[in-house]
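For this depiction, one protein chain was excluded, whereas all remaining protein chains were kept in their positions.
Naming follows writing order (A and B), and every chain is counted from residue 1.
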Amino acid sequence: MNITTSKSNHELVYVALVILALVTVGASFLHLAGNENVYLIFGLATVQCLLVAFQYMGLKLEGVMVYGLVIVPLILFAILVFLCIPDISHYPLNLKL
Amino acid sequence: MSQEHHQGFFTKYIFSTDHKMVAKQFLLLALSMAVIGGFYAFLIRWELAYPNQPAPFFGVVTPDKYNAIITLHGTIMLFFVGMPLLNAFPSNFLVPLMIGARDMAFPRLNMASFWMTLLAAGLLVSSFFVPGGPVAGGWTGYAPLSASSEYTGVKMGMVLWIISLALVFIASSLGGINYLVTVVTMRAKGMTYSRVPITVWFLLAAALTFFLAVGPVLAGAFMLLMDNVFGTGFFLPGKGGEPLLWQHLFWFFGHPEVYVLFFPTLGFCLDIFAVFCRKPIFGQKLIIGSTVVAIALSFVVWAHHMFQTGMNPTLVTPFAITTILISVPFAIIYVCMFLTIRNGSISLEPPMLWALGFLATFLVGGLTGIFLGAAGADIYLHGTYFVVAHFHYTMFPSVFFGGYAAVNYWYPKMFGRMLNRTAATIHFVLTFIFFNCVFWPLFIVGMGGMVRRIADPSFYPQYSPFVHLNIFATISAMCLIATQTIFLWNFFYSMKNGKVAELNPYHANTLEWLAQSPPPHGNWGPKLPVVTSGPYEYSKPGETEDWHTQAPSYKGEVIHG
Partner (left out) sequence: MDNTSTVDHVEYEVEDYTGPAGTTAGRLGVWILISSEITIFAGLLGSYILFRIFHPEWSEESAHLNIVLGTINTILLLSSNFFMMKAASAVEQGNQKKSAKLMLLTIALGLAFLVVKGFEYAAEFSHGEFPSTSTFWSFYFLLTGLHGTHILGGLIAIGILWAHAKNDNLGELKGRVALTGLYWSFVEVVWIFLFPLLYLLREGVAK
């Protein structure tokens, strides 16, 4: 099974990625209220990442094992950050109160 | 594909890509570093029993030297003895043989893995001789002590330690890639996943756990390196940093790491129990399921090492709960091990003795962990010798009882000779006795309040009741270390002078016993073995033999050369 020869839509993906990248930069100049800006920027980044992963890296053709290899580290990343937030991110602020 | 290469000395022994030779290289590295680590253990115990008196072969162990010695003892024993002995050596030797492959998926990567580890060991040893001396921040390298040389006076030694660890972590990850890809893609015909021996499963579980856990500590290592070399402030409060972040990153790895060292021994013991009790493993699926649960849980228990650090108290209860929870899958595995032995026809050969010894001693380690995981009790016990005794009752059995079990069991296959059984038995009995004599008293002094990582107990009048226990532990430690010479003698002497081993001296089912002793380059004859049954068909009712090899059709043609 050849991941690289399966219907070469590399050009389409490339154009989409460039547009998304420029839109992301533009979005950072919009001064949206509060955290919406962060969600928008990282939402766009996630879309770019999924495009690269599924199209360029061939993730859509891979089996459960490779999906697991990608998803489990992301879960671990989430665990690390969320469990450390009370200690590293918010604790100093709590102390000030 | 024809295999015609005549191997010169360098290709065969030094720059070998053959997985068996790489395995032996790792084993030799582990044994050599164990001598150094053991010498440091002697110095530590000497200073604790006879403070400020010159130690034989060393001189006075001053407090700053003591700090360096405890750091190096921990680092060496865990990463340069434990991991090579329990992960690199067995995975390299056993995985291709047990699944019926000719070598690893990536043999040159395998060789690179060893040389990287050797380089890392060399860097660490070289740090003994640099200005400022070797690393002295504890094997856990807590910041800010480790982040700036102004606190320990050690600069180059710390940098070398960080680089050495980064190298050994990367080398181990590369090894893990090899083992995983090999098992997934190179199993012999008929070797379905359910017929793979449990030793291989546990070695894989260890490799998987390792490379998933090592990322954050590598990240932390880069940050620590920058703090030391470029004056950044990742972990220095004076520069806006956060010391506890290092601890979170370190222990996020550190806790799964102890399971990386524990899983292989579980695998060896289960296979050894099956063979020496002539019984299938009890509850194989239950064991594998429990292992998966344990691995998942192992990633959410890390802060139990940090209960007393001043971290956000909100985190304490959740981590205490997960810590207590993780004892459940391990308890299940333990019960399965007991039920495997029950009603078996037990023969007390040395591998079985080591496996039984592991069961007994690790039980103490596991149970005492519960006290430490209960955050309330930990308030008193943290930082005392209770912790030291706990982790030696888990790590020593895992690394040494498990390592000796593996070496004793597979020695005939590795070298074609048997170890001297009398010497091996005496080695076990003495090690078991002296090990308990060293570390049991440490529970007592720990509960009495004696704290760890101090060089001179006589400085503190409240520790004077413990003088006799400390001296007893030290003398036992010296005897324990001396006993290991029996093993070293046996190991090297029997290579040339031991009784010639038959192909399958223990009548075991697994594939590696079908190969020659030692297996030639390429492992099998022209035809690979074809597997027709699982590995645990011992004492099957209705059969004449009490064992049933996994590939009965394999003839084992002798290869000329």
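Everything that follows uses one rule, which is that a contact is a pair of C-beta atoms (placed from the backbone, for glycine too) under 8 Å apart; a residue touches a chain by one contact, two chains touch by 3 or more.
Remember, predicted model here, so these are calculated numbers, not experimental data.
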**Study point:** Sole contact to the chain not displayed, among B:Glu242, B:Glu257 or B:Glu512
**Key:** B:Glu242
**Study point:** Listed residues B:Phe15, B:Phe129 or B:Phe222, member touching the removed chain
**Key:** B:Phe222
Review point. Which residue, B:Leu29, B:Ala136 or B:Met186, contacts the hidden chain when the whole complex is considered?
Key: B:Met186
**Study point:** Contact set of chain B toward the excluded chain (per top definition)
**Key:** 1-7, 12-13, 18, 20-21, 24, 101-102, 105-106, 173, 176-178, 180-181, 184-186, 188-189, 211-220, 222-223, 226, 230-234, 239-242, 245, 249, 252, 414-416, 495, 518-522, 526-528, 559-561
Exercise for review: Pick out the residues on chain A that sit against the missing chain.
Suggested key: 1-5, 8, 10-11, 13-14, 17-18, 21-22, 24-25, 27-28, 31, 35, 37-38, 41-42, 45, 48-49, 52-53, 56-58, 61-66, 69-70, 72-74, 76-77, 80-81, 84-85, 88-90, 92-93
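The rule is short, and it goes like this: only the chains that are shown with their structure count from here on.
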Practice item. Starting from the mean Cα coordinates of chain A and chain B, work out the distance between those two points in Å. Key: 37
Check your understanding: Which chain B residues qualify as touching chain A in the complex?
Key -> 184, 212, 215-216, 242, 244-245, 248, 252, 299-300, 303, 311-312, 314-315, 318
Exercise for review: Name, in rising order, each residue of chain A that touches chain B in their complex.
Suggested key: 65, 72-73, 76, 79-80, 83-84, 86-88, 90-91, 94
